[in-house]
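First the structure, in the form of C-alpha cells, and then the observations on it.
The complex is shown incomplete by one protein chain, all other protein chains being positioned as in the whole.
The block that comes next holds chain A.
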Amino acid sequence: MDNTNLTKIKGQTPISIIVHGGNYTSFLLAKTLLEQGSHVVIIDKYTNSSKQYFTDLKKTGKVSFIDFKGLKSFYEKIARIDYLYYMLGQKVEDNGHFDSKDFLAETDYLNSSLTAANKYKAKISLVTSMRLNRELANRVNNEVTGKTKPYSPLELQRYGENFAAEFVDKTKANLRIIRLGTLLGKRINNITDSILDKLFTDSTQKHQIEIEGEGLELHNLIHESDAIYGILKLTFTDDTKGEVISLCNRNDYSTLSLAYKLLELDVEARAIKFVEKQSTDTVLQDLYVPAPNAEQFGWKQNVSLEESIIEQIQAYYEKSDKKWDADKVNNIKKYKAQDNIATTSKTKLGRFVYNITAPFRKLGNPKDVISTLNYTTILRNITITSLSLLVIYFLIAPIIGITLGSALIYKDSKTLRDSLEELNFDKLQQSTSNISSNISRVENNLNRIYWVFKLTNGVNEYRNINQIVEGTGYAMDSAQDLVVGLRPLGEYIKDFEPAVGFGEEKQNSREYTEYLKAIDDNQYSVKEGIYKMSLAQNLIDSVDTKDIPKFLQEYVLQYKDLINDVNTTVKPLEKVTQFLPDLLGVNERKRYLILTQNEGEIRSTGGWISTYAIVAIEGGQIREMFVDDIYNGDGALKLQGVTHKTPNSMIRALADVPYTFSLVNWDPNLDNVMLSAEQFIYDLGKGNEIDGLITMDTLFLEKLLDKWEGIEVPGETELITSSNLYTKIFEMQTEFMPTSTRKSIFLTDLTNEILTKVLSSKLVDYRDIGDILEESLTEKHIQVTFKNSTAKSYTDSMGWDGNIDSKYQNTPVNIDWNWGANKANLYIKKNHTLDIDIKDENTIDYKYQIAIQNDSTSNEFPQGEYVNYVRVLLPSSANIMSIKGLKDNKYDVYNEYGYKVVGGWFNTPIKETSTLEISYRILRDESGLSFPLVKTDTHFDMDINIYKQPGSKKDAYNLSLKFPETWEIEESEGMTRIENNVNRRLELSSDQYFNLSWKR
C-alpha cells in the first residue's frame, strides 16, 4: 500500500494506528474501526499468521500495512494520527521469550509510537494483559517466587506500562493503560491463559477435567466483542485520560468455579480430578488489587459469562473436529451485537441531524415501526407534551412576555422622548406604534395569567394592574392619534422660515397653506387622541394604589400625576387645532392689532398705549408688519378730521376729552376695545377689519430683554436691556399732560425690534421664550382676543382675554385709570380687603376696601400724585349701602358691561395713603340666577372669582368670609378656617378662584 496516500485522507476520516496489529484481538479491533469508516494502519511483522488477518481486513475497508522496519519513516511521513492502539499485551502473550535485542526494539517502537501520536494530539491506548499484571503482582508480593526474570514478558509489560505513565507525566498526552482480561469467543482457538486452555481442552476432549493444585487461581475473563467495545469506548472517552483501567468482567473466577460451570454445560467431561501441582511457583495468597474496572468509565458487560463459555466451548469442539449441540443449553440470553460501539465519523451536528431524521428512516420499515409501537408510551408522551405546552402557554410564556414587553416599552419610551424633542415625526410614529403594540401584547399576556391571581386571591391586584395596563394602552393609542393629527402642525413649526427679518437678511416668502389645511383635515385624529387620553386618565386615576404591591405604589402615584398632567396638556389641543389654521390665514389674510401698553401709567386694559402694530398673516406666513407710534395715528386722524363717539362713561369721568386712538382702551373688556380699534384702523387706512387684538405691557418686554440679554434699537447708542429700559422710557416722556401728544419714538422702535425678532425666529425657537409667554398670559401682561369664535372661546376659558365675564359678579372688580401723566403706578402699593358676610341663604353683605399708599417722594416725573379715576364694578343687583373715600365724595353710579359701576376720582398725593370703601348688599330675590350662593338639594355652593386688572402689580388681597354659625362647611380649599369664618391673604398676581361648600 502506498503510504503517501495517507496525506490525502479527508479531514473527517479518522486515522487509527494499531501497533502489533497482526493478531486476532487487533484484527477484531481493526475490523470494527473499518466498519465505522476509519482508516486503519496496521503495524506488525509480516508473517504467515498476520498475513491472513491483513487479507481479511483489506476486504473490509481502507487499511494500510506497515512493517516495523519502516516504522520511523512512516511516522515522519504521516500527516495525521487520530488514534493509536498499542497492543503490547498481545505481543507479550503471543511471544513467551524475549532477548535484549527484542526488548530494546520493543521499547523503541513504543517510544516512537507514543511520540508520534502525541505530536498529533492523538488518543492513545496501551493495551496490556491483565493476566500478566496479576502474575507480576503476585510474584512481587510473594517472597518465595521473588523477582522476575529480566527480558521476560512480565518485565516487558511492566516496562511498557511504566514508560507510558512517565510519558503521560512529562507530556500530558491523552493516554490510558487498558489491562485486558483473558479473551473468550467463538473464534479463539487457543486461550492465552494456559490453565483455562487446559480446562476447556479437558472439558471437550476428556471424560474429566484435571485441575492442578486446589484450583483456586483467579482469572479475569471477557468476551471478545465486549473487549473490542471496551477498548474503543475507553479510548474515545476523555474521562479515561491518564487512567489505568481493568477491562474485564466485574467478577473474577477461580479455576474450580469455571470447571463447575463447564460441567453444567453438557460437555464431554463429567467430573473434576485434582492432581498435584507440578510447578514450584505456587502463589500462597492472591493479593492482587486490580485497577478500576472499565464499568466505572461507562463500559458495560453485554455478554454473560455463560454465553462466553458456550462460544468458547464451541470453538474448542470445532478445533477438535467434534460437533457440540449448543441449543441443548437452555435459558441463555442471546447477546446483541454492538452496533454503535463508536461513531467517530459523525460530528456533533451530524449526530444531531442523524437523531432528528431517525423517525423518518424508521418509516422505511413500517412493520418494524408498528411492532415497536407502545401505546402507553405514546399516550404518556402526548400527555406530557400537552401539559408542558399548557404550562408554557399559560404560565411561563406570559411571565417572559410581560418582562420582555416591559423592557421593550421602556426602551421605546426613551426613543419617544428624544423624537419628541427633535420633532422627528417618523420616529415618533414608529415609537408610539411600537409601544402601543407591545402594551397590547403585555395585556394579552397578563390576561393569560389571570388564573394565577384568582388562585392566590389577588383578583383586586389583578384588576388594578390590568387597569393600569389598559389605561397605558389607551394613552399610547392616544399618542399615536395625536402624532398623526398634530404632525402637520409639528412640521409647520419645524419647517417655518419667517418672511420677516432684520436689515438685509434673506427673507423667505414661502407659504404653508398645505400644512394648515392638513391640520384641519387631521382634526378627527386629534379628537380621537384626546378621547382616548381622557379614557386613559380615567382608568389610571381610578386605580386603588392600596391594592398594588407596595414596591410599585410610589411609581403608580407618580404615573397617575403624569397622566393627569398629560391629559390637561392635550385637552386644549382639540380646540387649538380647530381655530389655528384660520388664525394663520389658511383661506384668507388675517390682520392682528398689537398694542404696547405701559403699566406704569395704568389704564383699563393694562396701561397707557404707546405703540400700535399691524401684523398680517396669510397661508401661515407673515405678509405685513407695520409698527407706529400711537400718536402718529392720532395725529393722522386729527388731520383728517375724523372723530369717534366717546363712551358715556368716559365723558362722565374725563369730561370733554376726545375719544382718540390712544384712549381706545377705556373699556376694560378687550373684545370691545378690539371692535373700537377696528374703526380707528379702518379710518387710518390700515385695513378693513382686524381679526384679533393682542396687548403687551412693558413688564413683558422687560422679561424678554432679560432673556435675550438686550436688543439693539435704532437711534440708541447702547444696548437696551431690562436694567436700562425704564430709564430710557422716562427720558422720552417728561412734562406732559395726559392729553398731550406724547410721542415715544423709542418705545415704537423698541416694539418694532422686538416684534421683528419674535416674528423672524423659527417657531422652534419659541421654546426659549415659552415660559415667559405662559407666565405673562396668566398674569395678564399679555392679553389676546380673536374674532374667530372658537379661538375666542378658548382664550376666554384660559382667562387670557382680560374680559370681565359674568362670573366676576361674585366679587367687586376694581379698574384704575391713571390720569396724572406720570408713572405713579410704579410707586404705589395697593391693598384690597374684601369682607363677605353671608347673613342667610338669601342675603349677602359685602364690604370692599382699597388702600393705596403712594411712595413717590416728589412730584417730579415719573413720580407724582396718583391721579386715578377708579371704577368699581358691582353686581347689577347690588344695593349700595355706603361709599367712602372718593374725591369730594362725588361719584357716579351707572350700569355698564352688565355691572353696576361706581366711578369717581380716587387720588393719592405723594407720601400719603388713601382708602376707598364700598359696602353693598345683594339679595337672592333681586339677583335671580346670578346670586352667588347656589342652593342644591344637599348643599350651598359659592364660587368666588377675583379679577386682577391687567397691568396692576401683585397687590395684596385679604379675603374673609363669614357664614351663619349653624352652617357646616365642607369645602374651603385654599382658605383658612376659624369657626364660622374663612379667610385668605394672597398676592393678586393673576385671577383667583375659590369654591366653598356647606352642607344643608
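In the analysis below, contacts are C-beta pairs under 8 Å (C-beta built on N, C-alpha and C of every residue); 3 or more make two chains touch, one makes a residue touch a chain; residues count from 1.
We take it that contacts and distances are computed from a predicted model.
Not every chain of the complex appears here, and the one that does not is recorded in UniProt as "WD40-domain containing protein", selected from "Stage III sporulation protein AA", "ABC transporter permease", "Cytochrome c" or "WD40-domain containing protein".
The missing chain, though absent from the display, is touched by one residue of A:425, A:462, A:680 or A:963; that residue is A:462.
Annotation: of A:103, A:236 or A:531, A:531 touches the absent chain (contact as defined above).
Remark: the omitted chain is touched by one listed residue; of A:649, A:665, A:756 or A:927 this is A:649. Contact with the chain not shown here comes from a single listed residue; of A:263, A:291 or A:404, that residue is A:404. Contacts to the hidden chain, counted on chain A, fall at residues 392-393, 396-397, 400-401, 404-405, 441, 444-445, 447, 450, 459, 462-463, 466-467, 524, 528, 531, 534-535, 538-539, 542, 578, 647-649, 894-898, 901.
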